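First up is the structure itself, then whatever we jot down about it.
The complex is shown incomplete by one protein chain, all other protein chains being positioned as in the whole.
This part shows chain A:
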C-alpha cells in the first residue's frame, strides 16, 4: 500500500525504474555538472514547513511585494517624473487646457489613455496597502507567539527594517503623481524636515533642491522609489527568506511536535504548490481590487497647487498614526528662546516618536531576553495567553497605534459621526496615554485568566454541560478529560522560570557595581513572569486524577478550584 494514497492512481502506480534516466533526470544531471545543485537540492527540495493559517501573513507580504515590482515596472514605461509644466491635452475633459506638471500629466495619461494603465496603477496602489498591512499583522503574529526568540532575533530586526522601509516606499510612491493630495503630503513633509532642530532648514533646502517646492523633489522621490528603497527591500527580503530557511520555520506545539523537530509538509510538492498557487491568488485578488475598487482618483483632486487643499486631506493609512499624533499634540509645546525655535509639536510627533518606536521594536527581543536570561533556542511557538506580559505589551502598542490612527482621521470621524472635532481631540490627548496602560492591564489579566482556565481543564477536565443528580439529591456537572492533543498543548508548556538575579547589595549593604541594573532586571522579571499561572506538573496531574478517581464531577454550587498560584496576586 502506498503511503500517499489508498487510490494512488495519480501518484504513480509503479516504482521509478533505475534503468533509463528520465528527461527531468537528464536535465538535472546537466545542471548539476555545471552548478553542483544536487547538494543544495538534497537539503531543501523536501524541506519541511509546518502548516498554520497565521504563517500565511508573511507570505501575503512577500507576494504583494512581487506584484508591486511587476506592476511598478509597467508604470515606469509611461510615467515621467518631471516637474516641468505643460498644457494638459489628454482625454480627461475637465482638466484639458490647464497647466500641470509632466508627472501629473503622465499619471493622467496612464489612467485615461493607456489601456490597462488605470488597472495597473490601481493594482500597484492596492498591493502597496496589502504589502504594508500584511507586514504589520505578520509582525504582530511573530511577536505574540514569541517567534522572534533565539535564534531568530536578527530576522525580527530585518522585519522591522522592512516595515520601516516599506512605509517610506509607500510615502515616496504616493507622492509621485503630483496631484493636489500628494503635493499636500509633500508640503507637510517639508514642514516635518524644517522642524528638525539646528539642521532642519538646511535639510529642507537639500531635500527640495531649493526653497519648497523647488523643481527637483519629484525626480528625487522617483529614484528613491524605484531604485534605492526597492533594492534595499529586495536585499533584506532575500536575507529574511534565507534565515527563515536556515532556521527552519517555527511550529505550534502539539502531539509529535517538539523543540527538536519540525512537522509538516515537504517543500516539494505541497509547499511549492501552495506557496506558488498563493502568489497567483494574491496577484489575482489585487487585479480584482484594481478592477472594481477605485483608489487614489488623482483626476478628481487635480494638479498640485501650493495655495489649494482639499478638506479631509489624509495620508495613506500607514502614515496615519504619526499624522494622528501630529494632530492631537497641543501647539503650546512649540518653544522659542535665544533666537531659535523648537518646533516640538511637529518634531516630537512625526520624527522623534516614530524613531523611538522603531528602536523599541528592534530592541524588544533583546529586552525580553535580558529580562528572562534565557539562552536557549526556541522553535515552538507560545500561545499569547502563556506570555501575559508580552501579550499585554502588544495590546498596549496596538492600542497606541489604533488611537493615533483614529486621531489621524479625527476630521472624518467628526463629520461622519456628527461629533465635535475639538472634543475628539481632547479625548484622544488623554486616551493616547491612558489607553495603552489600560489595554496592557486588561490583556495581561485576560491571559492569566485563560491560563487559569486551561490549567483547570487540564486538571479536572472540561465542563460537558451534563447535569447529574446523585442518589443523595445533589446536582453536579459532569466533567470529561480533554482530548489528548489539547491536553498535551496545555501540559507540554514549560513552567516559567524566574531568572536568577544577583543580589544588589553585598553583605556589608553596599551596592555592587551594576547592582542598580540587576535590581531593575529583578523588578522587570517580577512584572513579566510573577503573575503567570503555571501549567500543572506531572505530580499535580497524577494527584488530580487520583483525587477524582475518574469521576471528574463538580458540585454546581461550590466548585473547588485549585490554582497553582505562584504568587499571592493570582489567588482569588
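The rule is simple: contacts are C-beta pairs under 8 Å (C-beta built on N, C-alpha and C of every residue); 3 or more make two chains touch, one makes a residue touch a chain; residues count from 1.
Throughout what follows, contacts and distances are computed from a predicted model.
Hidden chain, UniProt protein name from the list "Cytochrome bc1 complex Rieske iron-sulfur subunit", "Amino acid ABC transporter ATP-binding protein", "NADH-quinone oxidoreductase subunit A" or "Na+/H+ antiporter subunit G": "Cytochrome bc1 complex Rieske iron-sulfur subunit".
Of the listed positions A:421, A:450 or A:544, the one in contact with the omitted chain in the full complex is A:421. Within the whole complex, the absent chain has one touching residue among A:147, A:176, A:329 or A:381, and that is A:329. Within the whole complex, the absent chain has one touching residue among A:73, A:86, A:288 or A:434, and that is A:288.
Among A:32, A:411 or A:518, only A:411 touches the chain that is left out of the view.
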